[in-house]
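Other chains dropped; remaining ones untouched in position.
Here the chain labels run A and B in written order, and each chain numbers its own residues starting at 1.
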């Protein structure tokens, strides 16, 4: 074991953990204030439900020996996950680092269905999704499964995390249907500073996500780190300029979105491409996501917080460009080539199919047991009051204390 | 001149404004209020504390109109604001003695006819 590697993975795990509360703020700022807490809770509770599911079962399905598609049960209940070395760090630390990925991936999906999905089926969905869809996907790419052997390049989760969550988001948004006010009323972000805070903390945490994926304190980590710094910078510049060109005004919501898109795009490439390519990837990725967002807002497809445009599409562009810019000189196992782009494309298509089909089946199943959508009344009243019995910002006026039982 | 004060549901505000627009009522003032009427009370919980929230979010619209517009205005508000469920709100009509347009000092009817800037 290497002490410096342990430190870096401790830090990286903490950073990735922080991404989930960060996402809670990023998302919550974009919804209406009557749904702010519900949106936050969708991320927050992933910390509990996806996290515990991962520790008890998901980790084993992802990383214990199995077949090309899914791992076994050797590590179920954290069996055999101990202080012995896995690579250069304790096995438990590797498990914990991976847990933070599982949590954020599940939370990402919520952006597609906020402001209308009931909370209980949501919890059920992300818990099972983590085990059924996410863990096998991890196994296939990083756990010795078939995509690993197939030659897919995915440094830190462009496929596993972002395209995977993006595909689930698309089917979830489609299966649940649009919010009742979608396309009829203006639904504005109620608290843009929240979204900016989320973007800032996401960037900070993403260093752990990408550079931590080196699993060691070495050149690869440094490269992944630097690329994670450079790509969003370029996205931010291009996005801002595109907005100015289109509407004469750069927006703060746009800037926050650009940062996330840049981060997503560099994720599969982070440790494989030279820094100058990171700038290029960031710059290029701005365009498809920007226009997808604009198009989506005018369509009747209500992927409410644009998980598909930001994560699905951003991840796809990043994964394809990884096939272009990968460089052996900078640590990639192969150099970029048309062939590699083909491999990337097939992997993307497979991931979309895998996640789309299974997520849809899962939603349909849960929908059989309990309604997925809130009633029209609850949706109009707001999910905070209807699902959680509380409000994000209260003055307490007109609230009357109810004393249950006697006072001691 | 009358002052029409209407309390409506926030989610119907857009419809009310549209109906008013179609009725050619231009000037108006809106504010966020909280109302208590026949609506069901809401229970919320914060840590151990349970509270009953007896006030619902509403929007208050205030419109100064010349007498001939009163009927049309009320009609538009009722049209836009009605859902048929308890809590739709009320319209009050109050007499007004004088209106002054601050920009010009004009009074009464002249004061409430908005002049569109070109």
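Basically, a contact is a pair of C-beta atoms (placed from the backbone, for glycine too) under 8 Å apart; a residue touches a chain by one contact, two chains touch by 3 or more.
The structure displayed is predicted, hence computed values, not measured ones.
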Per-label copy numbers for the whole complex, where each distinct chain appears once: A x3, B x3
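Everything below uses one rule, namely that only the chains that are shown with their structure count from here on.
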Whole-Å separation of chain centres (CA-atom averages), chain A against chain B: 43
Sites on chain B touched by chain A in the complex: 11, 14, 34, 36, 42-46, 49-55
Residues of chain A touching chain B in the complex: 185, 380, 385, 389-391, 397-402, 404
